[in-house]
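What follows is a single structure, written as structure tokens, with notes after it.
Taken from a larger complex, these chains appear in their original positions, while the remainder are omitted.
Labels for the chains are A and B, by order of writing; each one numbers its residues from 1.
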């Protein structure tokens, strides 16, 4: 995630970090060269393309813009929902820390439960980013973390382990029925966060959308030079580049936001959110807290 | 559901799996031929259609685009809500597994309840896809699965059976009042998932929308060649095809997403989601877990 102050006018055009320009540069350059070749060919051949004017592009352009807008909306909603789910996780872990502190007097029993909650965060991060987090897990929980390495769904396995812990609290009379219910609700909402993240990560926007939008955008950009050439002459490549930049820029941005759990510039800072959880848990345990994660040149991982 | 990497520029135009082009090809070809015939007739007859220009189409085009956009939004919301409901089901089943493991000590009683939960998933899938899932049910639950074959609403019958099981737990003192409430809430949300799926499957978007949109789209495409012919000449069929592709493509895509439970390329992967539930339940029971379902040429059923 990029967090930075508003760039000044001049730097605006040179910022590359977080920009989608590098991703779409091949398309823009390719279409600009293509447009220049069309103009040259038209001039050389002497063919007239006055019949091929821009008016019908208006009808297609409105539809395409509305659909690019729709897709962008849907992609942003996924990104923001993912952020909400992780915010919910932070909240659940703080709540769990507060509730166990108030309900459980035997502090020896609190620590393993809260450390498991941190394992849950890190395993979920690992699952979402397809990254190996066993080192981090061992650092937090020591050897017991290895027990989870065999499971296909590690976060779910930790969750079941936490469920057994609070079931044990109750059988041992550490908490009563209402206390059990309060802790169980926290685990349930943490599970809901996992299910929500899996839903977003596992279900891309319908493939037909990308296909339809990208095909229409390419057809428009490929026909456009013929429609513009008689009206705009040698300015045609410039306009083609501008329109390609708008359409493919929005397309690439939507694609990047659609999967919010990666490590690209506009993805969520899951590492930082896991650290926020760690800070809350260690503060609640009265242990030394790690520092917040720093960004690297405005980028937070 | 199609999950695949972004196709390259060249392959983009040849991808057919997941594309809506095959569905709308007859309309596009038909309208292109029609446009060519209009151009030919105009040239042969020598009639002037200069009065019949494209300007008024702008007013209709904006309205039509906004309404296609609205319908698309509504269809996508249904698709995404359906996905959320099934994500909720995954979450409920994991929660049920965790809660019964923590609350019920007699493991003999846990298994039938969780197997019933899997039956619920499969019966719901069968109901949504109008498919016969009794084989799968017998594979999971053995002979008792046949008891449900008589019911009109099999998923609802399994749910009542699960209700009686947890009622039995309580009468037998296996769980207390709060434990009953926790399990009952899980069953209630599973019921809510079923009611939500039935709502989406049983209530299409108002028929008048499709009618109005498709009629307007056809009228526009049928009048368009007359409006374009004097300005764009023999390029008219090309523009007509492009506009028909945009309008009917979006229309067909909305129609496909509107009913998200089918087995078409852009429908939800209910088979895969049922398998995710099975994995969670068998992991919780400590039994061997089946492998995740593999896609077939990017298609997940």
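Throughout what follows, a residue touches a chain if its C-beta (ideal position, glycine included) is under 8 Å from a C-beta of that chain, and two chains touch if they have at least 3 such contacts.
In this text, all values refer to a predicted model and were calculated from it rather than measured experimentally.
Colleague: Count all the copies in this homomeric complex, not only the 2 that are shown.
Modeller: 5
Here is the rule we go by: only the chains that are shown with their structure count from here on.
Colleague: Please state the rotation angle, between 0 and 180 degrees and to the nearest 5, that superposes the Cα atoms of chain A on chain B.
Modeller: So the copies are related by a turn of 70 degrees.
Colleague: In the complex of these two chains, what residues of chain A are touching chain B?
Modeller: Its residues touching chain B are 27, 51-53, 55-56, 58-60, 62-64, 66-67, 69-70, 74, 151-153, 156-157, 159-160, 163-164, 166-167, 170, 177-178, 180-181, 184, 187-188, 191-192, 194-196, 198-199, 203-204, 206-212, 214-216, 218-220, 223, 255.
Colleague: Could you please specify the touching residues of chain B with respect to chain A in the complex?
Modeller: 1-4, 6-7, 9, 12-13, 15, 18-20, 54, 57-58, 61-62, 65-66, 68-69, 72-73, 76, 79-80, 83-84, 87-88, 90-91, 94-95, 97-99, 101-103, 176-179, 181-182, 228, 231-235, 238-239, 242-243, 245-247, 249-250, 253, 256-257, 265-266, 268, 279-280, 283-284, 289, 292, 298
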